[in-house]
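The complex appears here without one of its protein chains, the remainder shown in place.
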Amino acid sequence: MRGDGVHEIELTVNGVVRRAQVSPETTLLAALRDSWGLTGSKLGCDVGDCGACTVLVDGLSINSCLLLAVQANGRDVVTIEGLGGFEYLHPLQAAFERLSSYQCGFCAPGMIISAKALLDENPAPTELQIREALSGNLCRCTGYTKVIDAITEVCRDHAGAVGVEQSV
Amino acid sequence: MKTFEYIAPESLDDALEAMERHGSDLKPLAGGTDLLVDLKHTLNGPRIVMDISGVPELRGIEETPAGLRIGAMVTHTEIEQAPLIAEHAPAMIAAAVTIGAVQTRNMGTIGGNLVTCVPSLDSGPVLVALDALVTMAGVGGKRQLPLTEFFLGPRQTALAPDELLIDILIPTAMLGRPTSFRKFGLRKGQALALVNVAANVKVEEGRIAETRIALGAVSPTVIRAVNAEGIVTGKEVGDTAVLREAAQTAVTEARPIDDFRASAAYRRELIAVGTFRVLEEALAQATTA
Amino acid sequence: MSRKITDEKKAEGQKLLAAAPVTHPPAVVPDSLPSVPALTPEVNKQTPAVGQRVARPDIRTHVTGTTRYIDDLSFPGMLHCKILRSAHAHARIISIDLSEAGNMPGVVATLTGDEVPVNSFGSTYKDQPVLAADRVRYRGDGVVAIAAETEQQALEALAGVKVEYEPLPAVFDPLEAMGPESPKIHRNNNVYTSKVIARGDVDRGFEESDHIFERRYTTQMIEHVPLEPFAAIALFEPDGQLHLYSTNGRITLGRADLARTLNVPMNRIRLTATIIGGNFGGKNEIRTEPILALLAKKTGRPVKAVYTREEEFIASTTRHPLVMDYKTGVAKDGRLLARAVHLVLDGGAYASWSETTVGKAAILAAGPYRIPNVRVEGHAVYTNKTVTGAMRGFGAPQVAFAYESQMDEIASSLGMDPLEIRMLNGFDEGSASHTGQTLQAVALKETLLMAAKRSGWQEVGR
Partner (left out) sequence: MKRAGRGIACMWYPIGFTVAANPSSAVVKVNEDGTATVLTGTVEVGQGSLTVLGQIAAQELGVSADDVHVVSADTDVTPMDTGAIASRTTFVTGNAVRLAAAEAKATLFEVASEMLGVEPEELEAVDHRIRAKTFPEKQVALAEVAARAQIVRGRPPLGSASFNPPTVPMDPETGQGKPFATYVYATQVAEVEVDDETGEVEVLRICAAHDSGTTINPALVEGQVEGGIAMGIGMALEEEILFDADGRQVNPNLTNYLIPTSLDMPKIEVDLVQSYDPVGPFGAKGVGEPTLVPTMPAIINAIHDAVGVRITDLPATAEKILMAIKEKERAEVRQLGPA
């Protein structure tokens, strides 16, 4: 830590080693957006109520607005930008596109991370387990219906391997 | 959020030493689901934030001669998935899954839940019903208190400014005791408790030898409904009239408030219904186990 | 030095705006954003287009987290703006002291209502100030705006602002606010919009009725809660063009309000909205845009403002609470003969969209039913509460709650099946609405039968 309270942090984000100099009160969300330009994770409430800032830290889905960037030092972070890309969609992303699951899209990044965390842990969840996995991600446009349908489809089509696949 | 100095001690001694040196200028940071929310709503936060996730003594769940020990930094998700908890105190899991959402449970810790100590905390009733004890440590040494004496009032515990909560102990006698938990919230996902209640029973030859009933969110701290316990103790299993009477008695022992979420009158209804149902479920567990 | 509200301050505001364009680093699209390759998805290539489940062109960026919302944009040298909100529900502003706040670390500029060239806007009545200058009428009214290097510095500087208020009596209940002795919020009458829909003769209709049903229904104030809080950025292009990025769902009206409040020709204002993270009616008016424009002018730097979630509740529009009194006359066989409705809308501190809401509520209040005699009276009333404006449905959800609740009450007291009484009274193709309009493409009964079939309504006996 430097004299003036600024911390040098180094962590892997979406498989890439990232460094930044942050003041202690900087949240992981602020570091992702402002230091590394990864604006996929969103600020919806800044107090852990809405889930729009959900990312994976060491495989666990957490609200990045409630984790200090310094706390993420040395850990493995996955954001929406780490889940496939424009040409190579993750199966979840492809299903959400096929079913038009999202409308305004603001809650999508955080909710898709929660969905991925669910499938990483339980590739064949019941509908109730899917709803429990998403209850920390608020959405005002969709009523969650087509999101749950898409996740159900992915589980059915990909019983087992839920890897990155060529966009459909 | 106002800036502060961040330190992350690697040992309990370093942590306690820092707390003694800085006193109320220093705030320990556990899961952050409560502290960071508070810091974002004030213009004058603490000078130092001490991240205690690196202190090994605060982690782990293990069986000890005195009972089941749960480290203060154990997260709600770890409790949900711990075989020892499933075996010895499954009601703790029933309570943990009602706390916030997946993200909150992956970050939030049981120690943080107890130290923040809002009257509606969801981990409180089950632990009180299991006669849980908490261990606190300061530079001067460790001390242990029953959880009921640890809670002093809303957001107020027995912790001295330079003390850390180390772990929670569920005494051996209470392990495996059939216990049930119920929470009434305004919504199914991410809900704060209007009323939460836990109860356990010890059944011998068709009679209720021993019982605990703990009520949350209906008085400054989690309380034991001792009069209601008295009514049930010694009675025959299956006597639902007794359970009704105990449920009504529990209402008289609580001091629910009127607030924007619900009226005291409605909370009293929930206390009665909740007490009856947790006693019924605990008895069902006891007679089928 | 306290800042008195005077005319030359207003002139100074106008002079500032007319001044030559300020030179500052050219606005370039930030390179920190991931570049998005051209969108040529092979998905769903088919014709014809209408009626197909075509993939949304914007969903691929949604699911990859590359959709750019206003808060994702940033520009070199950009400042952050925070707004001090009123400390009272109703008060006169005596003085504003910015001496301390203005000198706090990171603060670059401040703004008060008297610096706004034309400090009033609104979709129908221009009664809402950009920043309150003489009176605050609800706790969400902005009083002072501060632009600083960081959001935290702007927040901390707000605490340094000293505003002297003279509290005025406030009124919060719309029925009370209608009373002659109630505190007055704008003019001498808090009722600012009334609508009447009258057809046939309700009194005669009630006389002919075998049964009369009367009931009061009320609905509450609710918030749009778009997941994306309001956000806007103002900057001046090198050629002097004012460029506003904003989460505004109606950019034509937005530009008109900007031209009015800044006293600048419309072609000198460019208002750009990217994809908005949910509107539902809550982002249909300007909010901080004129403030950011003036601060960008003063500082020569881009200025961004993002609402906190709390501001989205206290300083944005909400849905009108309604007090609805329904009286309905019904024949023995369940036919509706007459319906009289009295509506009172809680208009909040400023008119916003109340004119439209009263109108729609009144037109729809009698429900999709053939009723020979109808009289509806609707009034919007100022209160010192959060501004009620456009929200999904504009009064229709409220009156539907009333007329469909009463329909079930009528059915159960006449022993009729709720579906049956709706089929008996519902509009058909060519029915006349309560404003005498001949209705076309009337699919009401098809929806009733379809929903009944889907839910198995007939199978389960009553």
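Chains: A, B and C, in written order; residue numbering restarts at 1 for each.
In the analysis below, a residue touches a chain if its C-beta (ideal position, glycine included) is under 8 Å from a C-beta of that chain, and two chains touch if they have at least 3 such contacts.
Everything quoted here is computed from the prediction, not taken from an experiment.
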Practice task
Tell me the shown chains the invisible chain touches, ordered by label.
Solution key: A, B, C
Completion exercise
Considering the complete complex, of C:N248, C:T328, C:S354 or C:N373, the missing chain is touched by C:N248
Completion exercise
Contacting the left-out chain: of C:R339, C:K360 or C:H379, that is C:K360
Problem - Touch criterion as defined above, residue of C:S120, C:T218, C:N263 or C:T299 at the omitted chain - result: C:T218
Handout entry: Missing-chain contacts mapped onto chain B
Key = 101, 184, 186-192, 260-263, 265-266, 269-270, 273
Completion exercise
Touch rule applied to chain A and the missing chain gives residues 45, 47, 49-50, 99-100, 103-105, 130-132, 134-148
Handout entry: Residues in chain C touching the chain absent from view
Key = 40-41, 43-58, 88-90, 138-139, 170, 172, 195-199, 215-223, 225, 241, 248-253, 255, 266, 269-281, 283-284, 309-310, 313-314, 318-319, 356, 359-360, 362-364, 367-368, 376, 384-386, 390, 392-394, 396-397, 400-401, 403-405, 407-409, 412, 418-419, 422, 426-427, 433-437, 439-444, 446-448, 450-452, 454-455, 457, 460
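In the analysis below, only the chains that are shown with their structure count from here on.
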Handout entry: Longest centre-to-centre distance from chain C, chain (CA-based)
Key = B
Handout entry: Centre distance in Å when chain A and chain C are each reduced to the mean of their C-alpha atoms
Key = 31
Handout entry: For chain C, residues contacting two or more additional chains
Key = none
Practice task
Enumerate the residues of chain B that touch no fewer than two other chains.
Solution key: 1-3
Handout entry: Of all residues in chain A, those that touch chain B in their complex
Key = 1, 5, 7, 23-25, 27, 46-49, 51, 54, 60-63, 65-68, 70-71, 114, 117, 131-133, 135-137
Exercise for the section: Would you tell me which residues of chain B are touching chain C in their complex? Expected result: 1-3, 43
Handout entry: Contact set on chain A toward chain C in their complex
Key = 33-34, 36-47, 49-50, 52, 79-81, 83-87, 89, 92-93, 96-98, 100-102, 104-109, 112, 138-141, 167-168
